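My questions will all concern the structure given below.
Removed from the display is one protein chain of the complex; every other protein chain stays in position.
Every chain is named by a letter (A and B) in the order it is written, and numbering of its residues begins at 1.
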Amino acid sequence: MIRMIATRLASSTLTIFILVTLVFFMAHLTPGGPAYSILGMKATATSVQQLNARLGLDEPLLKQYAIWWWHLFQGKLGYSYLLSRPVGSLLWQYEINTLVFYTVSIVLSTILSILLGLVQGVYFGSWPAKLIGGLQLAGYALPGFFVAAMLVLWFSVELHWLPASGITNLREVHPGIGSYAAHLVLPVVTVTILTVSGLSRYFGEAVHEELGKDYVRTARAKGVSFTTILFGHVLRNALRPLVTILGLSFPYIFTGGVIVESVFNYPGLGWLMWRSALSQDYPILIAIVLIIGVLTILGNLLADIVNGLLDPRASYE
Amino acid sequence: MRLLLILFGLSICTPAWGADRGDCGTVVVPPNSDITSFDPIFATSVANAQVSQLLYLALIWINRYQRIDWRRSLASAITSPDNGITYDVTLRPWHWSDGVPVTTADILYMFQLIKQMGATYPGYGEGGMPDIIKSLTASDSTHFQVVLKRRVNALWFTYNGLGQLQPLPVHNWGRYTLDQLWQMQSTPAFFRVVDGPLRPLRLDVGLDAVLLPNPAYEGPKSHFERFIFKFVQSDGAAVQQIESGEIDMAGLPTELYSYVRHLPGVHLEELAPAASWDYLAINFSNPNVAFFNDVRVRDAMQDAIDQPELIRIVLHGFGDPVYTAVPPADAALLAPELRQGHYPVRYDPAEARTLLQDAGFSPGPDGIMQKSGKRLSFLDLMAAGSAETMMMTEVLQSELRVVGIDMRVREIEFNQLLALLSGPAVGWQAALLSLSVGGYPSGEGLFATDATQNNNGYTDKTMDRLIDASINQSGLDGLYKYETYVSAQQPEIFFPTPSATYMVSDRLHGANDFLDPAGQLAPDQLWCTAGGAGT
Partner (left out) sequence: MSERALPGGGLSTGMPSAPLARLFGWLALRGTLATGLAITTAILFIGFVAPFLYPVDPFAIHPDHALEAPSLMFPLGTDELGRDELALMLSGGFATLIVALPSAVLSFVVGVAYGLASGLGPAWLDRVLMRLLDAILALPSLIILIFFASLVTLDNTSLILLLGLIAWPSLARLVRNETIAQRGRDFVLASEQLGATRFYIARVHLIRVMAPVLVVNGTFLVGDSVFAISGLSFLGLGVQPPQVSWGSMLESALDIVALDPWWLILPPGLLIFGSLLAASLTGQGLLARYGGGR
């Protein structure tokens, strides 16, 4: 186990290193760059050249690369020239929004998925399961931006119940929790719909599979009540694959969904990445790619560890 | 001979304050583009310039009629005793928000920063700044003198050159290097010492900037508690947010005009015409489109365009035709015959075709003109994201086709467009752009050979001579001759320009006085109906 973790960590570090290097060089080798975005219509050959000199962008690429790693070891993630802020503090600010948004979404999704999955597994073959199955299929095929668009159309434009964008009502000097909550409803519902479709199906299959196992038949033959079997054993066993999936979704809590955040103009990390991509603000892009890479690998590792703990029989590559 | 520069007489009377002018609470307005900085010396975008001028007053305030509004200027008098070489400026008594007086040391400090920044200074080259200045010296804390290297047109230098100077708080900023100033330009806490009506509280880049009234401001007071610049992503979002009350005003997206007209609680206000103009930039250095170098081809292009019709169809009437390098807002500075509509070019497709034939072109099999086997065809680049621009481009395309010119269109990201425009000559052929111009509309930055913003290789000896005259000779005659020549030359193909029309919430009054088309904002002019103030 320890050996597995150590090997994985080592190869993961190598992976991240390669990834980040690739990303860094790709970003810096493309034409354009922040000088044009900063200077706008005032961008002339001379001013761009002088600005690049001031920002240190005209140094040899390898030197910039080395400087970047040096800063990284000091805990500095770089400096966004377009936003004139250190990337680290910028990321943190937007990160909090994504954390809140996604934590709520995933908690809600998990609860709903378990409920739906239980129904689907228990009633497998009859109409409730079929109905849920149909909904899952539909939900799975719905693109996130379409769901978001329809929600905005109904609840914001037609009914005026909920705001269509943003994170809080700017007019309130000290926005209360109600304002934040109102702005979270539609994004959370969108993400929940999308997540539950896949997650509940996974869980439903797992429940169904568990219910077909020998120990269940044995317990029933012995006269143990169905409810006890269900909530005592089946649930626990069926939760295992769910944990794996949640572990794999771990990065999404941090990185957010770019599409959903862009539709609702919700200022999270995904939104930030999208805006940075549009304006070629590569310090931010590189930092976000780095973070996502690290988190994904950690998430995979975590899922594997948890699984290993829960089921020592599982083997690894 | 002393030449007093209070040339055009005194200015506007303030309307008497009525007793029913209520507090607006929070005012929410979209900025022109994303706000990324509060520092005037780094303000390369209109939005950043606007916000920095709310914090730091400029030496002179030029109103929409091209006159200096002395009540809003930090200078109380500007004179040029020798008619154009020396300028004596007197500062009015004024204080920073921490009580320290505004002095000439603050002006000297800004000038020093300008010189340090070189070509990266946004106003570099405009009004000759900073290289045309031989010396800038302060005789005491409220008087300073500028001596130029040569005699120039006093109006031109005052508006375009001196107008760039703003006192910056040397007692607060002086200890920082330029790099440090750069790094702190978006941090509100750094801008605590201001002399303008507002000061920054918070900046969430890409989202909003929150400003508060400066309690120590010595000018007219504002009627709100907070002022928020809220960045709006798109035209549709602007309409939606003004409908829901999230914002108080926004620029009118002309393509949504028919919907906006009927919105309850919202009305339209058309300001004085735009202080910018739209144009089709053409590349004189690209050998693939060498035909642009022939003035007959350029004039033919302009003659093919029916500007009033474009304004009617695309802009729903909210715009003005432009035939020379003078923004509609500067109409007061147009040559008399131009002001009456007698331009060297006009809508005349038959004339366009004749000009092309004179230039040696003849219609090809597909109706497109050609000469020695080469078709009169070019690629126009436009920045993606504006339905209005798209519509204009499509109508332009069909109008050009009528006279036998083939214009192909490609939409690209704005940044990519900028990169192409300052890249190698073969990288672009034509592009639809817009230029904001304030003050005295001389062309030294635009059309002179090797001018700072001349990136299409245009060069013409007569033009150079006329530009020089407009800058160096006194009076307006040089300017008028230059304007007429530009219209005949069409170094860029001028285009109808949308006027600044705004959708304004009914609760907000004074929008027309708050916003002036040159972009300066006067927040004290906003007020709301008493008793109906927003939250």
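Methods note: a residue touches a chain if its C-beta (ideal position, glycine included) is under 8 Å from a C-beta of that chain, and two chains touch if they have at least 3 such contacts.
Every value quoted in this text rests on a predicted model; they were computed, and no experiment measured them.
Remark: the omitted chain is touched by one listed residue; of B:Glu243, B:Asp278 or B:Glu483 this is B:Glu243. Of the candidate positions A:Gln74, A:Ser89, A:Ser126 or A:Thr227, contact with the unshown chain belongs to A:Ser126. From the options A:Ile67, A:Ile96, A:Leu115 or A:Leu278, the residue with contact to the unseen chain in the full assembly is A:Leu278.
Residues 234-237, 239-240, 243, 255-256, 258-259, 313-314, 384, 387, 390-391, 394-395, 409-412, 416 of chain B touch the missing chain (whole complex, contact as defined above). In the full complex, the hidden chain is touched by chain A at residues 11-12, 14-16, 18-19, 23, 26-27, 30, 124-126, 130, 137-138, 140-146, 148-150, 152-153, 156-158, 164, 194-195, 197-199, 201-202, 205, 211-212, 217, 245, 248, 251-252, 255, 257-259, 262-263, 273-274, 276-278, 280, 285, 288-289, 292-293, 296-297, 317.
In the analysis below, only the chains that are shown with their structure count from here on.
Separating the CA-averaged centres of chain A and chain B is a span of 42 Å. Of all residues in chain A, those touching chain B in their complex are 31-32, 36-51, 54, 79, 82-85, 90, 93, 157, 160, 163-166, 169-173, 265, 267, 272, 275, 278-280. The part of chain B that touches chain A in the complex is made up of residues 25-26, 28, 36-37, 44-45, 118-120, 122, 124, 179, 182-187, 204-208, 225-226, 228, 230, 233, 237, 240, 244, 246, 413, 415-416, 418-419, 421-423, 433, 435, 452-453, 455, 534-535.
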